[in-house]
Structure formats: structure tokens, C-alpha cells
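With one protein chain held back, the other chains of the complex are shown just where they sit.
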Amino acid sequence: MHFFRVIRWIAWKDLLSEYRNRENISSMFFFALNVILIFSFSFSLDSETIKEIMPGIIWVAFGFTAIIGLGKSFLIEVNNDCMEYFQTLPIPKGAIYLGKFLGNLLFMLTVEIVLFPLFVLFFNLDMIDQFLQLLLISTVATIGLSALGTLFSALTVQIRAREVMFPILLLPLSVPIFIGAVEATRGVLNADAFSLYSHWIELLVVFDVIFVIVSFWIFEFILDY
Amino acid sequence: MHFFRVIRWIAWKDLLSEYRNRENISSMFFFALNVILIFSFSFSLDSETIKEIMPGIIWVAFGFTAIIGLGKSFLIEVNNDCMEYFQTLPIPKGAIYLGKFLGNLLFMLTVEIVLFPLFVLFFNLDMIDQFLQLLLISTVATIGLSALGTLFSALTVQIRAREVMFPILLLPLSVPIFIGAVEATRGVLNADAFSLYSHWIELLVVFDVIFVIVSFWIFEFILDY
Amino acid sequence: MVATRFIGWLRKYEKWFGLTATVLISAGLYTGLVTSSPDYYQGEVVRIMYVHVPFAQTAMLAYSTLFLCSIWYLWKKEAVVDNACHAAAGLSLFFTAGGLITGSIWGKPTWNAWWVWDPRLTSFAIMFLTLVGYLMLRTFLDDKEKKATFSAILAIIGFVDLPIIHFSVEWWRSLHQPLSVSNRGVSIAPDMLVPFTLMSIGVGILFSYMLMVRTQMLYLEHLLEAKQGRLLNEGQL
Amino acid sequence: MNAILGTSLSKSFQHYQVLKEVSISVQAGECYALFGPNGAGKTTLLRIFATLHRPSSGSFEIMGMDGKRDRVKVRDVIYLIGHGSYLYDDLSVKENIQFAIGIRGWNPTEAEIKKALDQVGIGRFARLRSRYLSAGMKKRLSIAKALLIRPKVLFLDEGYASLDERGVGMMNECIRSFTQAGSAVLMTTHDRGPTADVAHRVGVLNRSVLTEISVKDMVTADALF
Partner (left out) sequence: MNAILGTSLSKSFQHYQVLKEVSISVQAGECYALFGPNGAGKTTLLRIFATLHRPSSGSFEIMGMDGKRDRVKVRDVIYLIGHGSYLYDDLSVKENIQFAIGIRGWNPTEAEIKKALDQVGIGRFARLRSRYLSAGMKKRLSIAKALLIRPKVLFLDEGYASLDERGVGMMNECIRSFTQAGSAVLMTTHDRGPTADVAHRVGVLNRSVLTEISVKDMVTADALF
């Protein structure tokens, strides 16, 4: 079907460009490392507080990485007016959204998977046992973040103050995702039973579904105002 | 003297553009607000830990605001190839740096001065008594951040992955500034005697001097590689 | 041509550096791992010092080289000097990583943690991240002069971190070992001082050797690129 | 048959009315050249027909389909070569073509792509990343895409800009091949010489008045506006 072919072409193009610029993904990763560095200094991490604020640190670090990574996701489309080309194409615009979304999701998940071991190392965490739970949490949280981020990236990339506007739009709406992810992660780090924090994961899934569907439907209008 | 005239023209142009885009500065401010929002959700701020991590929160929020604000400071020069025009000008390039630096410093200080009352409000802090000390700390810290940020903005704004590269270059080198600012602020919030944390402020001043002088000297080469 | 003279000089003397490094390091490893006695407190674990400290010191030596070469480049704008900068940065990153890894391995038994947020460790991590940023900046720039100049600028401003690394143990209360050689004298047992000195000097000279080889390699790559360009232009490629 | 039909089209940007009640029609198989002073609104008119702007008032039809209601169907038959190159810097010339055509749902063979590239004279750059193309080469690539897509209606904004003389000749050949195949071409231009070789009709747009003149008058006239 043409719909899926569009998704495939978009994702192919994004991943190929990303592959050609391999430095790009590693730079995201080093950005996150920098954030951790700054955090570890700004909060006194050797004290007892560390366990308390660890989930927050993890997710704020991921959040800022997402702001940098997702914010530029539509830049590649604007550089040579490719958005304009999309606008004049006789294809379902939602497919473009899904293609970009999938590419971004993959990109963010890759960065996160590399980062988790580093958290373990740097903060002497014991989370190897609960690796699967953490993976689940970060996947559902990242789906929501990427869905919103893709939409807002397309929205802000064409305006003047995009560096500021992107986080201003993204952050308030992603608060539920942050809360869900932080609370679920806190459960995991406390080694709670899964059922004690599973409702947070359910919350995340609900938001994922809402964000993906609404963004998919609304994206049409970004390309065809 | 021509040197000072160049500084004046650059600062005039930046401040006029900033004034014409008044939304810009208020958006910076809302960005910082968003960061605080995310923080207050990600860290459980109702607990005892708040006092412990408050200085960190303040400075990480300022730091990310600086990343967003300073990172785009040379964007205005790149948009219509104005960097190229500067390169072909028969003027001392260091003056351009100082002009941009002053503009940025003013911009950042404005944002911070608006933010401080908000911290007081949001986190029920008692820092009205020590307002002057805080002002001193944030001024010296902001001088260092702006000096580095202006330099790295000029450096990264011309390259491909500038959104990521700017923080990657800026953050490691600004760690000393963060440490100094956080520790001094902690002293202020603990209502310590000034002499107990004044060495942190001295450290910040030393870094300010180093960063401003080195950047000023080295800026020449960014415009004339 | 400055570049050809410089490269010729490197080619002429590199083998002496290689030879000296081999001799010193072999002697250092022998005395360090076989003849010296284990530490009173730390036991056999202390032997990692003979790798850790030379690596950490050489990382700083390499960064200082990068710093000086960067100033030299900004002054003279010689392409070969930029190659030396590039080489020094890569090697500095290599030795920094070595210092971090050996330090972590040493830290697990002594501090019971791979990593602590201690001033020396962190300032060393800052150097690591600065070097990563340096090499990354190079990959994002196409224009040769721009690449050389911009990265030199970064290297120069990043140099402020070096004094912090060295003196952090003095300035802050730190978990890390204090300076063993300072204005207060030498605080190492003579038994350990011999392998320690041999290894320190040996790895330092090894770095010089690697720098000489790598600079030549990068310079040749640069020549090859130019040659390729000429051929491309003449339609022969 | 009217391939393009605009009826009293108006367009205002913010406070500025660019077009006021402009009407124009172009037959299938015809090449219509649009002259006019800088800022007359030629580009704006083309972008309205290409469904990139919505007209403030007035209506238009492309191949008999209403341009406001049937935007998706209209997009099936049009192609715009404008100021944007619609390229991804890190994809090669060939990959860029594959993407641009593939996303429309049609997979050209290697041979077809090669033929189109050779026709516009950039066959030997097929594997070069498009980042390294010069302005003229990018223009040629856009023409190659048009040759593969074979739209019923082709819009050319500043058709000859940044092309060298051989490029201009090649462009004219392409235009001729389009009109001979029954497609309509609407182009804006400032160059009378090359236009004379291909245009069937000529219009001058000045202060929202579209005056039609003969091709011969265009060549001989002292000044067009």
C-alpha cells in the first residue's frame, strides 16, 4: 500500500542520513553524559539524597537529550525546503508523520540503551536484575515523548525562535510522561513488586496512544495550512 | 576610538533586534519556568531533600536557559551571512566579541533577575535578606557562562550539528562555574557567614577573568580562519 | 617547505623514541610486576599504579602538547601542525581513557565503587569530554582551515582544566591519592619509585613516538586527499 | 483545454497586498512566460497555483480541478521548480532522486534515473552527496526530477537563474519536450533571450496588472515595464 511505502521511504531516508552522520548519534550520547556530569555536581550526589532523586536525574537527563535530539528532527526537512516539497505531494501526510516518528523513536531508544549502563556505572546502581522493567518503562515513555516531540518539531522548525519554542511547547505537555516514568522508575529502583508501580506504566501507555493518534491526525494541517 | 565604536554598534544592533522581538526574552523566561516545572515533578520536592538540592535546581535551570539563550546568539549573524561580512571588515574582531558578550550578559542577567523572585515564590525560600549576595553570585557566574557561551556560539553556529555541539563543548568547561555558583548559593541559603563561601566567589572571578581574556584574544581566529 | 623538513625530521628520529620507550617500559614492567614488593595496605592491587599513573600523566602531557601545537597552528597556519594537533588529541583521548579505566579498576577494590564524584576524577572526566568534543567538532567541519582553527580554539580554552586536574587533590578534600611528588618532597617507597619512574618516563616517550608516527600518517592522508582531488578534477577518477 | 486558470486572485501578507485580482489562463501544451519587476508577486502567484499559499480571495483551477477544494488531486498533476532544491544534503544525487520519486509511489529503474541525469548533464555526479553540488548543479537536478515525474503542469520560478549557457539550452529543450507532450509550463523569468526560444505566450505582471504581449514584442520592446 502507498501509505506504508511512504512511511518506509521517510524512515529509510532519515536513518540513512543518520548513518552517514554517525557522529550525530554519538554526540547525542555525549550530550547526555555532560548533563549527568553537571547534575552530579549541582546535586550533592554522594549524600543520602541520591536514592531519592535518582529517578528524577535519569529522566531529566533523558528529557533534555530528547529536547536536543527531537528538536532538530525536522531541521533536515527545512534546510532545502523539503517541507514545501512534502506539502505539494499527493500523498497522505499522516504517513510522513509516522515515518518521522518511527525514525525518532529508534534514535532515542538507541541513545537510552547506551546510557543506562552508564547510569549503573556512575551512580553505583543495582539495576541489572530489573533491566527488563526499566526497558519497558523507557520504551513506553519514549514513545510518548517521541510522538509529541515529532509533532512539535514539525511545528516549531519553521518559526523564528525555534530553539526556545520547541521546549516551551513540549515540556508542559510531557509532564504526565515525566511523572509516570519517574514514579515507575522509583518503584524499580526500590525493588518494589511490579504490581505496585504498574499503574504508572498503564498511565504512560494511555498517554502514548492519545499522543500518537492525535498527532497523526493533526499533522496533516501542519503541512497543509 | 574605533574599538569602542564597534562594540557599541554590535550591542546596539543586538539589543534593538532583541527589543523588536520582545517575545524572545519572555520565551526564554518561560523556558526556565518549564524547566523548574519539570524539576519539581521529577524530584520529590516536598521532602526534606529540597534544601539539599535547591542550589542545584536553581543553577541547572539557569544553565539550561543559558544553553538555549546563548546558543542562538550568533544565529542572527549567520542567517544572512553576516559572519562573512564581519570577516571582510577592516576592524578589530575582538571588539565584535565584546559587543556580543555584553549583549548576551545583559540578556541573561535580565532573565535571571526575573526568575529569582519566582524561585522564592515556588519553593518558599527565604532569600530576600540575602538578595544582594545572590545577585553578586549570579552576576559573576553569568559573566563566565556568557563569556564561554558567546565564544562557543560563534564556533558552533557555522557547523552542521550545532544544537548538539554547543552544549557538548560548553558544558564540560563550565563545570567549574557551576560548582562555584552552586556551592556559594548553598552557603547563602544556609545563611552562612559571607566569609565561609566567599572563596567560591573568588574562584568564579578567577574563571571569569580567564575566560573573558582568552575568548577575547582567540575570537579573532573564528572570524579569520 | 616547513612541512617536508618537519616530516623528514620526524622520520629520522622516530625510531630512537620507539626504542627508548620499549626499553624503559620493559624494564618498568619487570621491576614493577616482578621485583617490587606489594603495598603494605593495598597488597598486590597496588601494581596497577604502574599503569594508571603513567597513563594519567601522559594524558596530561598529551593535552599540553595539543595546547602548544594549537597555539603554534594559530600563529603559523601550517597544515602539518594541524595534523600534529589532531594526532595529539587522539592520543590524549587514548591515554585519558586508559587512565579512567585503570583508575576505575583500581577504585573498585579500594573505594568499593567504580566511580566517585571526586574533584580529580571529575576534572579528568572533563578533559575526556573536552577531547571528545574536540574530535567531534573536527568531524562536523568540512573546510580544512576552519576545522584546524576552530578545533585549535577549543583546545586552547580547554587547557584551563589541566591545572584543576593536577591541583584538585590539594584544593579540595579528595578521596584520590594526593600528589606524590610536590614541593613537600617525594612520598613513595624507594622500592616502588624505580618502576614508577621507569614507567612514567617510558610511557611519556611512547607517547612521543606515537605522536611522531601518527602525525606523519595524518600528513600523508592530507597529501593523498589533495592528490585525489587533482585526479578527480582532471577526470581521471 | 485550460491547464491553469486563475480568476481574480488576490493575496495579502500581513499588512501588504501583493496580488490584487489577477487573472491568468494557460492552455495545455503551452509555455507561458511571466515577466515583471522585483517584488511584483510572480513567485507568489506560482506558489498559489502550486497549492503552497492559499489565495486571500479569488479561485483557480488546475486541469479543470478546483484548486481550493481538490488540493490533493491537483497535487497529482503539478510540479514546482522553485528556489528550494528539495534535497537531503547527506544523500547522494541518485538516492535523492529515488526518494523524491519513490515517495510519490513510483520506482524508476536505475537506467531511467541515469538517463534523466545524463540528459541534464550531471550523470557523472550521481554518487556525490548533494551537499557538494553548486547552485547550477542543484537546479539541473530539479529538472531531472521533473523529467522523471512528467507532471501535466510544470511551474518554473526563475527558470534560468544560476544556470550557465549550456544549462539554459538544456532547460529550453526540457521545456519544449514538456509542451510537446501536452503539458503546460508556467514560468517566471527576467531573461528575454532564452525565453523567446520557448515561450508561446508572454505576460508582464506589474502592480497586479497582467498585460499580455506577443513573443515578438517581448524581444523587441525597449522595456517591458
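A, B, C and D label the chains in the order they appear, each numbered from 1.
One rule holds in what follows: a contact is a pair of C-beta atoms (placed from the backbone, for glycine too) under 8 Å apart; a residue touches a chain by one contact, two chains touch by 3 or more.
Note that the coordinates shown come from a computational prediction; the quantities given were computed from them, not determined experimentally.
**Q** Based on the whole assembly, the unshown chain contacts which displayed chains?
**A** Hidden chain contacts in the full assembly come out as B, C, D.
**Q** Please pick, from D:Thr109, D:Ser134 or D:Gln180, the residue that touches the omitted chain in the full complex.
**A** D:Ser134
**Q** Determine which one of D:Gly39, D:Gly64 or D:Gly182 touches the chain that has been left out.
**A** D:Gly39
**Q** On chain D, where is the contact patch with the chain that was removed from view?
**A** Contacting residues on chain D, toward the hidden partner: 13, 16, 36-39, 43, 132, 134-137, 140, 158, 161-168, 190-191, 193, 223-225.
**Q** Could you pull out which residues of chain C are in touch with the chain that's been left out?
**A** These residues of chain C touch the chain that is not shown: 77, 142-145, 225-226, 228-230, 232-233.
**Q** To test your reading of the contact rule: which positions on chain B touch the chain that is missing from view?
**A** 2, 5-6, 9-10, 12-13, 16-17, 20-21, 76, 79-82, 84-85, 87-91, 224
Basically, only the chains that are shown with their structure count from here on.
**Q** Looking only at C-beta pairs in contact, point me to the busier pair out of B-C and A-C.
**A** B-C
**Q** Between chain B and chain C, what is the gap in Å from one C-alpha centre to the other?
**A** From the centre of chain B to the centre of chain C is 32 Å.
**Q** Report, in whole Å, the distance between the mean C-alpha point of chain A and the mean C-alpha point of chain C.
**A** About 36 Å, centre to centre.
**Q** Mind pulling the chain C residues that touch 2 or more other chains?
**A** Only 122, 126, 129, 132-133, 136, 140 qualify.
**Q** Any chance you could list the residues of chain B touching two or more other chains?
**A** In chain B, residues 160-161, 165, 168, 171-172, 175 touch at least two other chains, as defined above.
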